[in-house]
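What follows is chain A.
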Amino acid sequence: MTKEKRQIFVFLIFALVLLTIPFLLRESYLLNVLVFIGIHTMLAVALNLLLGYAGQISLGHAAFFGIGAYMSGILTTRFALDPWLVIILAALSAAAIAFIIGFPILKLKGHYLAMATLGFGIIFYIIFNETVGWTGGPSGLSGIPNLQIGGIIFDNDICNYYLVWIITIAVMLLSINLSQSRIGRALRAVHDSEVAARVMGINAWVLKVQIFTISAFISAIAGSLYAHTMTFVSPTSFGFNFSVELVTMVVVGGLGSIYGSFLGAAILTVLPEFLRVFEDFDIIIYGLMLILINMFMPGGLISGFQLLAQKVALKIKGK
Partner candidate 1 sequence: MILKVANITKAFGGLTALDDVSLGVATGSITGIIGPNGAGKTTLFNIITGLYTQTSGEVYLENKKISFFSPEALAALGLVRTFQNVELFGQMTVLENVMVGSHTKSSSGFLSCAFKFPRQIKEEKLIREKSMRWLEFTDLDDHAEMRADNLPFGKSRLLEISRAMALEPRVILMDEPAAGLNSRETLQLAKLIRQIKELGITVVLVEHDMDLVMDICETIVVLNLGKKLTQGTPREIQENPAVISAYLGVS
Partner candidate 2 sequence: MLKIKNVNTYYGQVHALKNVSLHMSAGEIVTLIGANGAGKTTLLNSLSGIVPPRGGEILFQDVPITNLAPHKIVKMGISQVPEGRQIFKPLSVEDNLELGAYLYHRAKAEKERTKKTADMIYELFPILKERRKQLAGTLSGGELQMLSIGRALMARPRLLLLDEPSMGLAPIVAQEIFQVIENLSRESETTILLVEQNARAALKMAHRGYVLETGRLILEGMAADLLENKEVQRAYLGKDKKEIWER
């Protein structure tokens, strides 16, 4: 099997497994968790394009998630616009904001970039809280309609599951394609050595803004889906802590790996559910995971899995 065929094969299996889960598992609690994993995967993939591929950190990505969610919430509840149209509008406006803010922000490097994106995220968090007339302020915005297509209303677990996961799988596929193209190489080149990338004719600044914009676009779609499946949004979901949680997902899963983002999203979504027994332990464990993985496993958990898979493959071949 060539490398390319093997990749297609792995992806098909991955997609197939995810799409058959609801047939095997009817429990609504678990499906709900999986819906969250899907939304988080989308966000982690979006952030990974920026952080893992282009090497540019954002500590404000929850803002784009929030922009998507609130745009969907506000435009459907107050203006009764068609939800599908609104998703596109929301994604486009998040992208537009990212594009405009991206030019000055992505001139900054390293720690300064981190702080600027953080500031940007907090400003939006404050806006979500304070524009009470639009967002409902801290008490949130409820009554967001479910999506529907034809006669199907996406108001139950299985419908939501498919809604979220079909889009998530599509986002993953497109991101994998992108990462293996000339654009993906250019992104990784900027990550490894910006000066060499520029000498090779890559306009690093514009490229970073472009990927920031795309990342915001995907994050906003995730936000819209979140709003329509939960039918309720409040600012706490879009604060600094969530931005950090997104970074944690990407790092724990593996920088520069799309499957890693899925893994990271899955672990960080499931973990709090498990840790419910030991209430409040989750935050300290996030911190520890960030530190330990960063120190001892810079490739993230997915690199461990890959190593394992290689060893198994070698064993099988050896026999």
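Definition applied: a contact is a pair of C-beta atoms (placed from the backbone, for glycine too) under 8 Å apart; a residue touches a chain by one contact, two chains touch by 3 or more; residues count from 1.
How were these picked? Simply put, all candidates are chains of the complex that A comes from, given by their letters.
Note that the structure is predicted; figures quoted are calculated from it, not measured.
Chemist: My understanding is that every option belongs to the complex but just one is in contact with chain A. Which one, out of 1 or 2?
Modeler: Result: candidate 1 touches chain A.
Chemist: In the complex, go through chain A and note every residue touching candidate 1.
Modeler: These residues of chain A touch candidate 1: 174-175, 177-178, 181-186, 188-189, 191-193, 195-204, 210, 214, 256.
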